[in-house]
Every structure is written in C-alpha cells, then in structure tokens.
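Removed from the display is one protein chain of the complex; every other protein chain stays in position.
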Amino acid sequence: MRDVAVIGIGCTTFGEKWGTSFRDLFLEAGALALEDANLSGEGIDALYVGNMSAGRFVEQEHIGALIADYSGMASRHIPSTRVESACCSGGLAFRQAVIAVASGLEDVVVAAGVEKMTDVETSTSVDALAAAADREWEGFVGATFPGLYAMIANDYMHRYPLTREQLAQVAVKNHYNGARNPIAQFRSEITIDTVLRSSLVADPLRLFDCSPITDGAAAVILAPLERAREFTDAPVRVLATAQASDTIALHDRRDISTLDATVVAGRRALEMARLTPSEIDLVEVHDCFTIAEICAIEDLGFCRKGEGGRLTEEGETALGGRIPVNTSGGLKACGHPVGATGIKQVCEVVQQLRGDAGRRQVEGAEIGMTHNVGGTGASVAVHILGRA
Amino acid sequence: MRDVAVIGIGCTTFGEKWGTSFRDLFLEAGALALEDANLSGEGIDALYVGNMSAGRFVEQEHIGALIADYSGMASRHIPSTRVESACCSGGLAFRQAVIAVASGLEDVVVAAGVEKMTDVETSTSVDALAAAADREWEGFVGATFPGLYAMIANDYMHRYPLTREQLAQVAVKNHYNGARNPIAQFRSEITIDTVLRSSLVADPLRLFDCSPITDGAAAVILAPLERAREFTDAPVRVLATAQASDTIALHDRRDISTLDATVVAGRRALEMARLTPSEIDLVEVHDCFTIAEICAIEDLGFCRKGEGGRLTEEGETALGGRIPVNTSGGLKACGHPVGATGIKQVCEVVQQLRGDAGRRQVEGAEIGMTHNVGGTGASVAVHILGRA
Amino acid sequence: MSVPRFWRKIRQRYNLEGTRCTSCGRTFYPPRSFCPDCRRAGETVPFRFRGRGEIVTFTVIRTASDAFAQQTPFVLAIIQLEEGPRVTGQVVLEDVSEARIGMRVRPVFRRIGTEGESGVIYYGTKYVPDVPYPDA
Partner (left out) sequence: MSVPRFWRKIRQRYNLEGTRCTSCGRTFYPPRSFCPDCRRAGETVPFRFRGRGEIVTFTVIRTASDAFAQQTPFVLAIIQLEEGPRVTGQVVLEDVSEARIGMRVRPVFRRIGTEGESGVIYYGTKYVPDVPYPDA
C-alpha cells in the first residue's frame, strides 16, 4: 500500500445555520479544502462523503451523487460514494478515502462529511439519532441517545472514582478550547457551575454534558505522499487507519463502561503506526457526552481505567497538559453535525500539526490522533496523523 | 493492487417476506455465502453492506454495526461499513470490498446488500424511493421514480425507433428467465399482452414495465486471487471495477435518453479488463424499468443507440441469444430489494461462470458483467467477472 | 417537506430565481452557487427567469406519493427554458392527453402539494400552454 497524505482541509462554521441548505453546506467546506490544496476541482479523482441520516433530516438519499453534482464534478463523472456509520460516518468516509489512495486506484480524493440537522424539530432529530442504537430493542422501550450514555455514566460512577465535578470539567475544558476556535458553535467559556445548574436530560447527564444539534460540513483532500508537495508545503501523513465494531445494543457489551471497539481500534492504529500513547501529542476524541471523553481517554490508553476523571481535573487533558484532548472544543463546544464530526477531527489535527491552530495551538505538535464513535460504541474509527 | 476473487455467494429468496425482519434477511444471505465458501465466519476480516434507506424503511441507521453484530462478528470487532448510493448501494459495497482486498489491507471480506421494503405502506415506499432523485427540484414538484423513467421512455421513443411491443418484450424475456430462477420474486412467464393490459403507472410505463417492491438480501465473499483455492474449487476473478456519477436530477443531463454514467463506467471497466463488449458472455443490467434495460444495453456498447428495441425483439438478449441480458430475471422478475440488487447481480454472474445456473445457464459462459444504477443514472457501478 | 427547507428557497420557487455565472454567462435553475464549468474561477449571481420554454419530454403521473395523490393524473414534464437550463415541473392541462413534446409553455404560480402530516400547503411554479398547440 502507498503512503497517503492530507493536502488540504476545509470546514464550515458549525452551528444552527438556518439560511444554509444541505448542499450549500457541503459546497462551502469543499471549496475551502480545494483552495487550501491549490486545486480547482479538475484534479479530483474521487469523492467519499460521510452522512448519517439525510434520509430523515432532509428526505434525501444518494448523497454521494448529489454532492458530486453540486460540486461541479458530475460532468467529469467522478466516483462519489456515501458512507454511513451513524456518528462515525465521517471517520469511515476518511478511512475509505485513505484506502482508495493507498490501493493505488485513485490519486487525489476528497473525504467529506456533512449533516444538516436543524431542518426538523428537536423531537424528530432525537428520534433520528436514536436510529444509531438498536431501534428494536433499545429505542422501542424508550431509550434515547443521552439515556444510553447516562447508563454508561451511572455504571462508571458506580465502579470507578469519578465525581460529578470531574465530569463537568470535561465540558468546561472543551468550552475553553471552543472559545479559541473560530468555527465552534459555542465560543464562550463556562464554569463547573454552568454544567451543574443546567437541566437534567437523563440522570446524571445534564444539558451541558451533551453535545448540541449542529449543522456543518468538513472536507479534506488526500493524495499519495510522494505527490503531496505538488499541492502543499505542509503535507500531513496518515500514519494509521483503524476501525472496529461492537454490538449495536449497549446491553450486549462485555463491559458497559469500556468501549471495546475503541480499545481495539486504538490498539490496531498504534500498532500500524508503531507508536505508544505517550508519543501522541494531541487527540480529538468523540465526546458526544462528557462521560464519553472520560471513557475514550482511558480506552485509548492515555491513562488507566478509572483515572480519566482525575486526569481531567488535574488539567492533563487541557491545552498545555500532558495530552491535550479536543483542542477544537470537541463535539461538546465545537458542535456535532454527526456525519461531519469525523472529518472535522482530521481538520483540527492537521491544523495543529501545521502549527496553524492560533490561540489553541499545542506547541511543537508532531503526531495527532482522531477517535470517532458511532452509536454507543458499535463502530469506532481511529486515525493517526503525523507531520510529513 | 492485488487480484481479487469471489469465493462464495449467497442470496435469500426475493419477495414480500412478511415473516422475516431486516436483520434476519441479512443473516440468511450471509450464512449461505459462508457455507458456499466453506468458512465458519471466523475467517472474515471485514464487512461492507449496501443499503439504501433502512432509516426510512425500518427507522434504523448504523447498518454496518447491526449486521456485524447479528452475524456474530461483533465479538471479533471486525470493521463493518455501510455504503449508500440509492439503488446502486449494493454495487458500491461490492466495489469498496474489492478495493479493500486489492489494497492489501484486508484478506477475506464480505460484501452484502440488504433492503427490507415491505414494512411500510406503498405510498411511504414510493416517497422513500423518490429520495434517490433530487428531492428539492424533482420530488418537490411531484416526480416519482416511475415518472422520471417514463420521461426517459418518452424522450427515447420520440427520437429512436422503439415500439411499445419491443419495450414490453424486455419484461416478457425477464419473466421467462425469472421463471427459471429459484430465488425470483415472480416465477411465471408472461406475454406482451400481460404488459400492455396492465395499468398505467406513468405513461407510457405500465405496471409490468416496473420492477416490484421487494425484500431480500445477498452476500458475496472476496479474497485475494492467490488464496482463492483455499476456499473454493471454482473461484471467479474480478476483472474490473468501475464507478461513475452524473447529475442527481434528470433535467440536468446532457442527454435524457443516454445515461452518461453508464457509458463512462462501462468504458472504464472494459479498459481495465482490456475487453470489448463482444467478449462479454452475459450481462446483468439495471432494469428497474423496461426502458432502463434498453438504454443500458446501448450505453454499455452491446449495440448502437436506437437499436436496443430491435435487439430485444430479435431475441439477441434472451437465453441463447448473442448477449443474454438479465438471466436472473433482472430487477423486473427476480425483484429489486434496492440495496441488495447490485450484490445479487454478482451472485448471478458467479453462478453462470461456475456453470451452476441450471435451466437458465448460458452455455460456456466465461466472462460476465454487472451494471447497477442509482437513481435515474446519477451513480453507476460496472463490474466484470471472469472464470479464474 | 419541512418548513425550513421550503422557506429557504421560497424566493427561488415563487419567482423562478436561479443564478448566472458572471464568468461564462451560463444560467442555472435550480440555482447553483458554484458554476461546474468555471469552478473556483467563476462567481454566481441571482438571475430571474421568465420561465417560457417548451416540453422536452413528459409523462402522466397516475400513482403518486401521498402529498400528490389527490392531484393524479397530472402531467409532469422536463421543460427547456428559453434562457438555458431545463427544469422539471407540472403542466396544467384540461385533458392530460393533450401534452406533447415540443409544446410551448409559460409559468404560473400555483399550489404544488400538501404535506401529509402537517397539512401545510406548498406553492410554487407550474406551467400552462403558451401558444396554440402544435399538431401531434
């Protein structure tokens, strides 16, 4: 397999973008990525797009073709493929694009993610998102997405030391980072009190433990590493791509508080890159809920099980800490357009490795990781990127 | 890239399977394919599944994880990815699986397709299927899927010689073949009169010009060609994989009666396999409507534009003809579970190349082609398979 | 169709407002913000279509989704606008059998469909014959 590099990135601002349609969202991100790679669009060989539920959110399927068309690539008939894996759709679109380039089949490939969530009412989006879990045996009895993660939180807090304040600190840190990210949906800092005083959604999770409903799109452009410098002075190499699955229903897992798919995908990625967790300079993890970030940093090997709360409280996951987590603001503060999140994570890591992350820059960052989860952990994609 | 072979195939019967759930459908096909490849499931490295609209049909997304789980593969955490491209979802799942094996990343990979369409009422399924076309600028003004293909038919019949009887003959031939296929939804022969007397759906297309609403699943197993004989005595080699896109809306096409994505994908596939159309022994084309088969055989180069009707009338596309088309019965008679169709086409060609097609066997078939279309031609996948 | 999705393009649907590439002059309806010919070199601006044109192809829809079930049978056509692009739209005729390829049409503002769940009525552009019908 050939080595693969990221040669361009682009991301819309994230938020409730009432004036922007599904197809406009993608176009904006795609145009930014093309510009970043000094490409006109003529040079693109293929396109992969991650999207969870346009069928429910905007009643449109066949997203790959739609996006190729509105990007002006239909006249060249380039292959365009939609990948769906719930909230991990973006991560898997990136992975398919990496494989396409690595195989030698394609040279310059766009991997994008897009979700337009605010065209439907909140109750409809709650129901659409529940389709990421087991509709027949979880959704049927009233499980919501926050409810399932709340059950992870209660199991975790019953078995390991984690205080309500440590959990809130995840949100506080991510809002701090989001306040330093121009694309973030929430750009104001909060305190632990903000979290603890917000309304209960599913005990013990409160509104500020949850990522928001977001419109947004992100795109990255990949090329063979050997050609990367034709397009950019700062290529970023894909050191590893890994993916793992687990049971669709939370109740069927080996351990409710450990996402085995994260453990396995993380281990596979580190093996592929021949690295250890201590060699990773920053990581974007899938913090759809505060408890998810705690589990993620443990399951990826950045600390032992049960130590995630303390690590967070001590500032080790903050900017300037031992392993900065979610410098973008994460899903919590940057926002969570489900299909776009996995690609946005790559954009953030690339910005960091280029040294372009401004007020949220991790000094001297050379290697970064992304961690994208579908459902309550039934799909996980982990990627490792390094300065080329 | 490595050469890739099909080492196992499996297909459920197609039809209105009221007693069978979405997840049971897939399991049945997967188990048949594993058995065919002499595998227990332990040896599978990854899974790709094509599905168009489980979000609408059964309110479930995250299909890749669901299917890995219920196939008993979640405990090994294998990567499982859903691909969506409307009615071309199966074809693209097959293509992604081929790329994964060709790249060297994976060895033994399942490519499957599944659609459970009869759990919703017909009006809901009509609406769900309209999501394959442009929801905002076609569906919004009342376009249905049969309506769009009817406009192709009227344009075609205005410009080229094609009689209503020749069009009906496509359905007659495909029912003849379906009557010889144990998995087909419709297993009785019909006459031209059956078609002409059926009710109008969208002029000039009548009920018997249209493929039905179908439940079904199909699965194939891929391996590197060099390892194929570990699993089977009759491996089938993937000689080419090609994919092309076009505008999502029919009105934006260069030519309404020519599917440019078929032309381009067909040409790319033939180039990749270094073959000409005359060297193809049989082809499964995407006959979602009778007119679609006429366009397909022309756009793939089996005859000149405008000659498809005559070719069909003269029996050249029938069993025993110059280029047998849709020996399975096609979408028309075998049925069209949209996400599964592209995989079922591969199953049919593999059966033919193995000489296992019974009463519908094409004598001495050595090379076969599949042609899978999304929407009205916005996505096309073409594959060429040959005896190994 | 959800209210935000409809509302977002209401000007385009009511007024046949598309776009025009200032670089190559190509016009787009439905509107495109990105010219596929000029790509990043082009820029698009709003462009209002008069909407006169002729039927390129058509069908009579006899089975429709719920939102359009009460309107069947109706004529659906692809119309070549004089100003360049082709659009899909309904053609309002006293008798659906009068539709012909080549028929000249002009736009009218009409009720398009009814949303099943909400009962919301959507308006937009349909087409009617513009000049005496050509012989079939």
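Read from first to last, the chains carry the letters A, B and C; within each, the first residue is number 1.
Please note the rule applied: a residue touches a chain if its C-beta (ideal position, glycine included) is under 8 Å from a C-beta of that chain, and two chains touch if they have at least 3 such contacts.
Note that the structure is predicted; figures quoted are calculated from it, not measured.
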Of the chains you can see, which ones touch the chain that is left out? A, B
For the chain left off this view, which of B:5, B:52 or B:74 is in contact with it? B:74
Among listed residues A:158, A:197, A:304 or A:359, the absent chain is touched only by A:158
Which of these touches the unseen chain: B:3, B:119 or B:165? B:119
At which residues does subunit A meet the chain that is not included here? 123-124, 126-127, 130, 134-138, 140-144, 146-147, 150-155, 158, 199-205, 249-252, 256
Residues in subunit B touching the chain absent from view: 18-19, 21, 24, 27, 31, 34-35, 40-42, 58-59, 70-75, 118-120
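Definition applied: only the chains that are shown with their structure count from here on.
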Rounded to the nearest Å, the gap between Cα centres of subunit A and subunit C is 39
I'd like the Å distance between the centres of subunit A and subunit B, where a centre is the mean of that chain's Cα atoms. 33
Subunit C: which residues touch two or more other chains? 1, 5, 9
Where subunit B touches two or more other chains at once, the residues are 127, 134-136, 249, 252
